[in-house]
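Removed from the display is one protein chain of the complex; every other protein chain stays in position.
The letters A, B and C name the chains in turn, as written, and every chain counts its residues from 1.
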Amino acid sequence: MASNKNPYLPELVTITNIIEETPNIKSFQVVFNDPERMKTFTFEPGQVGQLSVFGVGESTFVINSPPTRMEYLQFSVMRAGEVTGALHELFPGDQMGLRAPLGNWFPYDTMKGKKILFIGGGIGLAPLRTLILYMLDNRGDYKDITIIYGARTPPDLCYKEDLKDWESRSDVNLILTVDAEYPGWDKRIGFVPTVLNEVAPSPEDTIAITCGPPIMIKFVLQNLAKLNFKDEDIITTLEARMKCGIGICGRCNLGSKYICKDGPVFSLAQLRDFPGVI
Amino acid sequence: MSEVDPKELRIVGFLCNWCSYGGADTAGVSRFKQPTDLRIIRVPCSGRVDPLFIIKALINGADGVLVSGCHPRDCHYSDGNFYARRRLEMLKRLLPFLGIDDKRFHYTWISASEGQRWQKTVTDFTSQIHRLGPLHSGKEAQP
Amino acid sequence: MSLDKLKQIITDVLKDVDVVIGYKQGFDALHATPCFVTKPEQVDEIIWSPLCVQNLAGYLTSLKKKVGIVVKGCDSRTIVQYMQEGLIDRNKVVVIGIPCTGILSVKKVLEKVKHEPVEEVTFGNDGTVIVKTPSGDTKMALSEVAPDKCETCLYPTPVVYDHLADEPIASTKDPQNVFKDVEEFNKKSLEEKKKYWEKEFDRCIRCYACRNACPMCVCQDSCIAETRDPHWISQRSNLTEKMMFHMIHALHLAGRCVECGECERVCPMGIPVNKLKKKINSDMKALFGYEPGVKPEDKPPMLTFSVEEKNIEEHKL
Partner (left out) sequence: MADTGFIPKEKWGAFIEGLSAKAQVWVPCLEEDIVIFRPYSKERVICFDRPANTPPKGVIFPQSDTLFSFAFTKDPENPQKVMVELEEKLDFPKTIIIGSRPCDAKGFLIYDRPYTQTDTPDPYYKGRREQTTIITMSCQSPSPGCFCTAVGGGPADKVGSDILITEVNTGYFIEAITEKGKEILQQSGAENGSSHEAEARKKQEEVHSRVQDRFCADGKPKISRDLFENDDFWQEELAKCVSCGACTYLCPTCYCFNITDEKTFEKGERIRSWDGCMYTHFTLEASGHNPRPTKYQRFKNRVGHKFIFYPEKYDGVIACCGCGRCIRYCPMSVDISEVVSKLQKQTGSASNGK
């Protein structure tokens, strides 16, 4: 981010494609209006961007397409409030504002040569997806990749094409689950934390990366501890109400750290010294 | 605010859907001549009109506000206009205290068949507002 | 009023409630502050004097437990209004009433001593106050520095109580001129009144202290001034938005404001915020003969209606 540029002024982007992931989640593929910017734009997997619907407001979303596939930037939006509601009303061809990249990213260098365990819930797969695709595009750098992903019902599973692709690949171990029985669903049934216990991956030489609703994170972290994963080997990405995105406006702080600037990616070891968070 | 030709003032009318809106419609169907300053907002019942609607209209650029509902005892929801009567009377007495002439706000009861009464109300109220002139000098009208 | 008697009552009440809310000395000699007594040894901190200005009854709606509460006459009307609107469970509240002989307005005292830090405040029993500051003592009559609400106070003795800390006192004020100041103001020209409110509200910084200190504002966390889509008011800091917020506060208190004066007391910008509510109250009295927070069996006028309204005639154009 160039420093003398006005960090509050978004750049204009245009929606090229909208994918209905689930009844309340849509993925937006956008390109910068300025083609030059599209070529020079770089970011790291896990970084976020602030999407602007002018007249309504701004919200933070992870860039969930990988930096290795730069035809567009993809953001997945679950309808929840004013801005997300307005985003869901847009059509391909509409314009939005984007301030990106913001915040830190997944430490993928330190993960090289290790086994990777992804644990996602619902829209929590969005931040994990950018890293999974990045790793698949550099498959040789990482040992075996396990993905445990669950949602309330099969229609609530995001990125259905990716899931099919990952299922067919031999070098990815995908474990899907839904919370309860569902007609036509023949795979696992159960909450993600319980499936984690059943799969019981060994913590040896493994990095666990998790993201999902707070209630799931709570039990996933407990179970990972039972499987004696070390705190520094557990990484998560946090969500908070954000406005400035550059660590000034004061609202997304965890103690002295700002989720928008010092995060959103933290290791559990880092989160331990913010009591009351976990 | 969309541009208004200088002669016309901005008058907002909250009309209850079952009676007064019908009355205004009857007046329109019978081609009664009416001034065009009044913009109608249809509400389910005069009881739905929150006094804050009127305050927000008056301090954000309206020059006059009219509220019209069913006659007492005829309310489609049986007691909406009874509550409205109390609220709107309370507001009418408060406006002068704020420095806003209470003649800029009027509330009345017009049934669906009283097209004549609607035409008379709109004509009299619009001329009353014109006598009072714009509430906001040009610059302040912008929110 | 003997402080020991009050302390004794509080100690007894503490036995069958979770907390008793009273007053204790604040950060300097001029300020008292609420004191949440949960253990008997804390009762020593309790004080009672004209410094005890806060309306403690406002805490009742947010506390889920059994509460003892110390109230003056004006504060007690808050409890009656809560009962009228069913906002508290009366059996979970033990009311410790104190007949009030007048409190002081911190703002008026500070104005008199030119805002110097106050080292000592002593109350004579002849209704005088001596305020000691670095540049010496200043003597003043309590009535001179009392808040406006005391000048027309009809209920020095609490209108509801389970314990009374002293002999009841009757009001010496004439009910006719409770709304005299409001009627006086209303006689001014429209232009004058408009200018007055514009000048006063221009100072507002929208810190919402008036709303959050107001006992009747029980929906602070989901106030329409900050929620709802589309927004009632924007975040712009201009006169229109400030006016609109104060109208939201005033109109939501129509027929409910017990004139405890907290909104005006806590305003850091000295805006006469209670004046609007007092005007609406004068109309409630004229229209429906209703006084908020006096009789528990009354019904707030805006929450009910009568088919034939005695005092509302149809307005003719």
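Definition applied: a contact is a pair of C-beta atoms (placed from the backbone, for glycine too) under 8 Å apart; a residue touches a chain by one contact, two chains touch by 3 or more.
Note that the coordinates shown come from a computational prediction; the quantities given were computed from them, not determined experimentally.
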Among C:Leu154, C:Leu190 or C:Ala209, which residue is in contact with the omitted chain in the full complex? C:Ala209
Touching the left-out chain: which of C:Glu116, C:Asp166 or C:Glu198? C:Glu116
In the complete complex, the non-displayed chain touches which residues of subunit A? 1, 3-4, 6-10, 12, 52, 54-59, 80-84, 91, 93-95, 97, 214, 239-241, 243-244, 246-253, 255-256, 275-276
Name, in rising order, the residues on subunit C that touch the hidden chain in the full complex. 19, 26-28, 30-36, 38, 54, 58-59, 107, 110-111, 114-118, 134, 199, 203, 205-209, 211-213, 220-221, 226-227, 234-238, 262, 265-266, 268-270
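As a working rule, only the chains that are shown with their structure count from here on.
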Distance-to-centre winner among chains (Cα means, whole assembly as reference): C
Give, as an integer number of Å, the spacing between the C-alpha centres of subunit C and subunit B. 36
List the centre-to-centre spacing of subunit A and subunit C in whole Å, with centres computed as mean CA coordinates. 50
Subunit C touches which residues of subunit B in the complex? 51-52, 55-56, 59-60, 72-73, 79, 82-83, 85-87, 89-94, 96-101, 106-109, 121, 124-125, 128, 143
Per the touch rule above, subunit C residues touching subunit B in the complex are 182, 185-186, 190-197, 232, 234, 240, 243-244, 247-248, 250-251, 254-255, 276, 279-280, 283-284, 287-288, 301-302, 305-307, 309, 312, 314-315, 317
